[in-house]
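Only one protein chain is missing from this complex, and each of the others stays in its spot.
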Amino acid sequence: MKTSILTQATKANGNLIEIGGQAVVSTYSNEGEEYDALRNGIGIYDLSAVGKFEVGGDEHVNFLNELVTKDIEFLDVEKSIFTLLLNEEGDVIDAVTLHKKEESILIETSAAGREAVGAWLHERKIDDVEITDLSDDYALVAFEGPYAWKAAASLIDYDISLLPFQAFVATEVEGSEALLFRNGVTGEYGYKVLVANDAAIALWEKLLAHDASNYPVKPVGHSTLEIAMLEVRQPNVLVEADGLNVFEASLEWVVSFYKESFVGREALEAKRGEGVNRRLVGFSIEEGDLAASDAVVLEDETIGTVLQVRNSGALGKKLGLALVDELFSVSGISLQAQNQAGERVTLNTISSPYILPKSWGIKIA
Amino acid sequence: MSNYKDRVVVTGIGIICANGKNVEEFWRNVSNNQSGIRVVSSISMAGINTEYAGEIDGYKPEEHFTPEEVEKYDIAGQLSIIAAREAVQVAQFDLAAHDPYRVGVILGTSLGGMRSGEKFHEQWVKEGIEHADPSLLYNYVIHIPVDSVSHDLKIKGPKSVISNACAAGTNSIGYAADMIRSGKADAMFAGGVDPLCRLSMSGFNTLGALAPEPCAPFSKSSGLNIGEGAGVLFLERMDLALERGATILGEVLSYALSADAYHITAPDPAGAGGMRSMRRTLEKAGLPETAVDYINGHGTGTNANDSSEPIGVRTLFGNSVPVSSTKSMIGHMLGAAGASEGVISVLAINNSFIPATINFDYEADKFKELDFVRDTGRTQELGTVMSNSFAFGGNNASILFGKYKQDREVPALAAKKRVLITGVGALAGNSANVEEVFAKFQAGESTFSAIEGFDTAQYVSTHGAQIPEVPYRKLVNPALLRRMDDLGKQATATAKMALDDAKLKVDSKNSERIGVLFATGTGPLKTVEAFNRTVILKGAEAAEALLFPNTVMNAAAGHICLNFKIKGPTTTITSGGTAGINSLFYATQLIQNGDADAVIVVTGDEFNETMVAGHSRVPGYLTPGSQAKAFGEGLDGTVLGEACVAFLVESEESALARGAKVYGELKGFGLTSDHSGPARVNRQGEEWSKSFELALQEAGLTVDQVDYVAAAASGNRVFDTAEARALHRVIGGKAPISAPKAYFGEALATSGMIGALSALYAIGHNNIPQIPGMEQPFSEAEGLDLVIGGNRERAVEHALVSSFSFGGNYQALVIGRYEK
Partner (left out) sequence: MLLTYASVKEQAEKRRELTTRIKAIIVDRLSLDIEPELITDDQPLFGRGLGLDSIDALELTVCIEDEFGVTLYDDNMEVLGSINKLADYITENME
């Protein structure tokens, strides 16, 4: 597996896992500490493994608008949008964020989807479109948490409160040209910085050195990030939607159905026409053991499968996602799962966001 | 110095508001840091989350007017007259001795005669339309204040109304100065007025914007207090003021407008809308930031304003310039706010005194380093004062007043620029675009269809000119569409058509150099009616937050700027039937003054049950028939129409640089008014014919050079008579005349633009559209060369477009074929 320059410089004693052929730190210290920083202070994380593709040329907007599920015709310069890339069969290739610059659009993929997106762009490329892979040339440093804006404030020369969510701005960071995005995945205030590798390392050090006397400031690994994303149902698409269609994965909201033409549209309409028979639902459990693939049951009927189970730091209990018959994919009911030991575990279906992000009660001052 | 002719000075001021019924009382209270915020007694505050407003203290109309006048004038008209009378008195200007055509009036207002309108509406809703008093209707239009002023003071000069919400007062003063500099007037009454009324009170209430107690701008910021009143400045051309020995109270140095497009996103701090207007006004006056001695801020007291305005001021000026909010004393007077603040600025300069931000909550002070002149005003020499108004809907206006200095370097006025029309868009009766409009002209086909959308049994009209189904999703940003009412959608769609037609793409390089002007006769009547009806029937508590933003006249302009991210100067003109032509005039001024390279001028007017119901109560206004017999025998009223027309207007330089296609050139404007009074026109048509003369004069043409006249005739006997007489006086039989309202109905302001569109059609096709369906002219029109029985094939180099508003306003335009 490949290790990026930033990851190499900052992994410390973190344990590495492989995602999409790239090395990603799963935990730096331990989940408890990292989660605490993310939800109560500032959690810093390394997005080196994600794909960063710059698409330019005269036709780049129409080209991308044809490939993504959301309508980007009116996307403004210095604004970002979260959208899906589907193939002709309507399967999800990846969930990506598009960042619109004056003459081009920057595509930020997930780590797992990086190669597939790169390949897809090249396969569908048309004339008057240029595609540049910036993934290795630039690092993407992210930080989220109720006080993340305090760290971001020093990165631009005007009031940080004036940068709206899903907007970005060109600035200078550690002596290099950079882009500062206000964008997060955990429900807390979130920012990302796209900058050259050496400046990224300096930025990482600087962020780590942020005054931690009133709240924790720590690097956060992939594992904690996934839990935090689950807690607010930020789609972890290649994990959750594996083998599921857009409707089963409850991703309709990431599609502009009124858009007349995009790759996968017909397939989606067809699937919708066939009916949606099963759907993801979130749950928590008070006690018992549970693992992915355990069956979800009621009396003797199997009505679904557990897809993932994680520990939620804030809730002090286990959270998860299950794929169940459409009828039961509602919040506020109790279902059962049959675990490996043959025991019945009660699943309580719950409503997102599963926790109340502290950021929602804090104003940027 | 030889620049006296280019400079505009203030020689008179007048005011009536919460802190005083005249300038003396007002200034005494202001300089004593007195609050005029009081518990309201003049209107019902039921269902409103506050008892307080900046209400005039015990206003008694009989103290200012005869019983007859009290009957005649709506309260907004009354307040405007009071302030205007005081202003001209202070100026010691003898109106009777001056050419009345050289003195005009521009007032800003959000509500106009809405107090009368509310009464009419209540009667209608509770007792039925037959029991609603039509005299209230005559007094309800938004241009009632200016019509009242011209009636009372007997002036006939250029008249207009600005309705870009809270920026209207400041904007009006600047526009009036432009009017004088353009040579169209020697003196202007400029200011604003707005009454207290349930509509605006309920609207701000439902948005949670009202303060439960007296407001505390820049500190506690718990909301705003609405205020009422009128403020008027009497402006004169400096050389003329000096000639007559006037006492000069100050100078209007410059002003500037900008649009927010709602987001404060740009990395360059100058991107913020308010900062743009502040910077631009300094640039126009040739002054650095350091020249400003005091800023009268917008300071409404809402959290949204009070947390962003100081940042803009601080970024531009640092911490040293005192900035105070006088709304802390008199409340937010909406359309009159900028006007009262203009009066305050002049008083501040003349008294060397900076008024305070009173009711200051020190514990809630968020910008301790800024000088808000907390609680107590102070003495200070003031050479230059800036007044800012940052309006609802993202309209910003900043103006600079200077202490009178006879000799002063000011930037020279630019050489006269030629202004061209380079893009068109339209929605009108049975027409989904300009091609279809032209096809009607070509075929001589009127567009009236039977009304099917509502039951017409109680009304006079049976037909109307109606816009067909439009695929708005293809023309407007879908994310913004749901927030627009019909008028907003139509305005945005036609703006897009015009931009596409002109092949002008808006991007970050040009977005601040493009302006947006919106003009309308009755504005968003459908939304206003719906909002008001809920308030009347269910109380203010039930008022709908979603509707309120669209009840303001400048909503459509705001939607256009937001949709295209246009950040240049923007405003809304609501002078009735003349608003379309007036906005074309204003566009030429923006281009002339270098405020914009291109301006999108959009006019929109609705057709709906409310329009038909209201006009049915005016005897003779509407015909029950299926045609509008403009100038025709047996004319018995008009047919209403809905329409929306957009022009892209550009400087010649900009058009040539882009290689743009040119439809025509704006060559001359004639702006006059009469003093016939609210809802009337002078049936002799004298002032109307003067508008033709002045337009031709400015275009440098004789009557023989006019190839086509697009008249404003609509089938209404009173108005068509006046116009026929006006045409006889100037045109006689020398030019072919047609009447576009016979095609597309009476669409008020938009009819003026349709007239202009017919001129572009005639020029482009060398073909003059006939008056469809006319066999014989009516008696007054006999002898005029009306185009009937078929279109007239003929070379058209110059066309004259006529427009009018009842209440006495006439604006004519000469459009010519463009030759390099």
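Per-chain residue numbering starts at 1, and chain names A and B are given in the order in which the chains are listed.
Definition applied: a residue touches a chain if its C-beta (ideal position, glycine included) is under 8 Å from a C-beta of that chain, and two chains touch if they have at least 3 such contacts.
Since the structure is predicted, the reported quantities are computational estimates derived from the model, not experimental observations.
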- Could you tell me which shown chains are touched by the chain that is not displayed? A, B
- Item | Selected from A:N15, A:N30, A:S154 or A:S351 as touching the chain missing from the view | A:S351
- Which of A:Y28, A:F82, A:W149 or A:F168 touches the chain that is not shown? A:F82
- Query: Considering the entire assembly, which residues of subunit A contact the chain that has been omitted?
  - Reply: 82, 165-166, 233, 250-253, 257-258, 282, 298-299, 301, 327-328, 330-336, 346, 351-353, 356, 360-361
- Task: Quickly run down the residues of subunit B that touch the omitted chain.
- Result: 206-208, 473, 478-479, 481-482, 542, 544-546, 549
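We adopt the following convention: only the chains that are shown with their structure count from here on.
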- Could you give the separation in Å between the centres of subunit A and subunit B, each centre being the mean of its C-alpha atoms? 49
- Item | Sites on subunit B touched by subunit A in the complex | 263-267, 269, 311, 315, 473, 477-479, 507-508, 565
- Item | Contacting residues of subunit A [partner subunit B, same complex] | 71, 73-74, 76-79, 102, 156, 158-159, 162-164, 167, 169-171, 256, 258
